[in-house]
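Read the structure below first, then the notes.
Only one protein chain is missing from this complex, and each of the others stays in its spot.
Labels for the chains are A and B, by order of writing; each one numbers its residues from 1.
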Amino acid sequence: MSDAVVPHRSEEGAQAPPGAGWFRRALDSDIFYSFRRSKMTMAAAIVTLLFFLLAIFAPLLSAQNPFDPAQLQLMNSRIPPLWTADGQSPFLLGTDEQGRDVFSAILYGLRVSLAVGVAGVVFAGALGIALGLIAGYFGGAIDSLIMRIADVQLTFPAILIALLVNGVAKSLLGNRLDETSTLGVLVIAIGLSFWVQYARTVRGSVMVEKNRDYVAAAQLIGLPAPTIMLRHVLPNTMGPILVIATINLALAIITEATLSFLGAGMPDTMPSLGTLIRIGNNYLFAGEWWIVAFPGIALAGLILSINLLGDWLRDALNPKLR
Amino acid sequence: MLAFTLRRALQAIGVMIAVGVISFAMFRFAGDPVSQIVSIDTSAAERASIRQSLGLDDPVLVQFGRYFINAAQFKFGVSYQFRLPVADLLKERLPATLELAVCATILAMVFGILMGVYSALRRDTVLAKLFQAVSLVGISLPTFLIGILLIYLFAVTLGWLPSFGRGQVVKLGWWTTGLLTLSGLKALILPSITLGLFQMTLIMRLVRAEMLEVLRTDYIRFARARGLTTRAIHFGHALKNTLVPVITVAGLQFGSVIAFSIITETVFQWPGMGLLFVQAVQNVDIPIMAAYLLMVSLIFVTINLVVDILYTVVDPRLRATVSRAS
Partner (left out) sequence: MTQPVLSVRDLEVEFVTRRAVLHAINGVSFDIAKGEVLGVVGESGAGKSVTGLAVIGLIDPPGRISAGQIELSGMRIDHLPPEEIRRIRGKRIGMIFQDPLTSLNPLYRIGDQIIETIRTHTNLGESAARKRAIDLLAEVGIPAPEKRIDGYPHEFSGGMRQRVVIALAICAEPELIIADEPTTALDVSVQAQIIALIKRLGRDHGTAVMLVTHDMGVIAETCDRVAVMYSGRIAEIGPVQDVVRNPLHPYAKGLMGAIPTLAGEDKRLVQIPGSMPRLSAIPPGCPFNPRCAFVFDRCRVERPEPVKHGTQAVACHLFAPATESAA
């Protein structure tokens, strides 16, 4: 049975550089075909890309730097959006109570949200993949220890774990916690909340792959274990990991936003979308709806488009699941 | 059967010990137990003697044992913020959280199952597609945004429902309930919807997927070949087989609902354990955080255990494999 299955990357295959040929193959593939067929997915991809571009080029696109107190003027505070009767240029989406342009704040907040989300997913992925490889490859006591921890952790919602990590970090760091280190704490909190799925997936495929002939052959010619795992076993798990990462990116952004909304995330001095929503929420009763509405719409749109992308990716890579 | 239950119970105890270790580590190392008791002007010598009397110089294992015995008697220390025993604070907040969680779960189950069954049986109708779209939005909208949206609509704009608090509550012994007054019930509506919406979309998607799966099975085909009515096939055979895994998941989700109530309680200033916990995180009130972790874990583990046992009661196949294995 097993000798009939040719691993898609043998020793020689691993050296083939992913160059132009790879790109051509990608264009011909079923995945790209299904991508072009789904208008919804196309739209989601474009919107996601747009959000990333807005975040990257935020300083060029915004009317002011919302983090620079010198650029904020109190006389500009609480201006409604431009298209309403009291709107004022250049404040497209109005301003908040400090005279901060809501549109600029959203662009910068988007930066923070995306940075934390992406970094959190990368950290969670790295941690989960490493632990999964170790558990699957070595098995035995290490395996059961890691997987037990995973089992226990999986019963708890990520937000609870993230809040706990956050609380403990605050307690340990105390006053030394500035904007940058808060960012780091959030990334770690999110990473520690989401590693389990990667670990389980990777472990599962390692268990399958490690008994294959080509792994035995690699062992025979004396390749060290880490090399075998990274070069031969890991590439086979990339599809599912990509799906998990995409869906987790949405979850990570939600988690960060929720933490910030709860006042356990980014501070007012370097707000993410969640922080902006928390601040804006205080002005909802006064009728200043735009301070909370636009960051909320931005956040919802971002998550929705990433989720759509993730759904499509999951279906495209796994035809068995509708 | 007994062996299975026993094994699961042992696993549950294992989880609780693990959580206990984490909780103890937080309590002991992230927080400073001495500062619970002393004020700023306490001298170093006094602090040392308090350390001594609290046993903080004992070996860590001894301290852990003591912490564990105390925790088992619901003695979680004193809150930094409130200067009150954590156990009392939690007990006071517990009814609010449980009432909210139960209401949200019932809401989620009823509507989730109805919508899921409908969209599985009438897959190509407009309404089914609408449900699918709503479920995607429900999963994509963060809970707090839904809460804000509902407040803006029903409290700020329409003024129909209160935007915060529990309304009037009635005392039944140490339990306080908002279910017996009109203002209490009105106050419960928006938070329950907010908290239940995510679970509802989850249950709806699960019911739909499971039901479609079941409808493809051989025994459904055979039931049709036997000439049973569509109603008997859909609502007798298919639904029962669908609901077994769904009820398991929904049961397990109850723990998550309690944890997620952290967010809902913050949005609606609902005086439950979740709000207490968030305030503890904001104010670095380690004893409350450690105790909350223990409490929620206990609820989780208990629910898991109950669901596991219930599952074997509902599904005769599992009952068989379980008794054969033991």
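Assume a contact is a pair of C-beta atoms (placed from the backbone, for glycine too) under 8 Å apart; a residue touches a chain by one contact, two chains touch by 3 or more.
Fair warning: this is a prediction, and the values are worked out from it, not measured in the lab.
Interchain touches from the omitted chain, evaluated on the whole complex, reach B.
Checked against the hidden chain, the listed residues B:Ser163, B:Asn241, B:Thr266 or B:Asn304 yield one contact partner: B:Asn241. The hidden chain makes contact, of the residues B:Ala71, B:Leu94 or B:Ala223, with B:Ala223.
On the side of chain B, touch with the chain left out of the figure occurs at residues 217-219, 221-230, 232, 236-237, 240-241, 244, 315-317, 320.
To be clear about the criterion, only the chains that are shown with their structure count from here on.
Computed centre separation for the pair chain A/chain B is 25 angstrom, with centres defined by C-alpha atoms. Those residues of chain A lying in contact with chain B across their complex are 149, 152, 155-157, 159-160, 163-164, 166-168, 170-172, 250, 254, 257-258, 261-264, 274, 277, 281, 284-285, 287, 289, 292, 296, 299-300, 303-304, 307-308, 311, 322. Interface residues of chain B facing chain A in the complex, by the touch rule stated above, are 15, 18-19, 26, 30-31, 136-137, 139-145, 148-149, 151-152, 156, 163, 209, 212, 252, 255-256, 259-260, 262-263, 266-267, 277-278, 280-282, 284, 286, 289, 293, 296-297, 300-301, 304.
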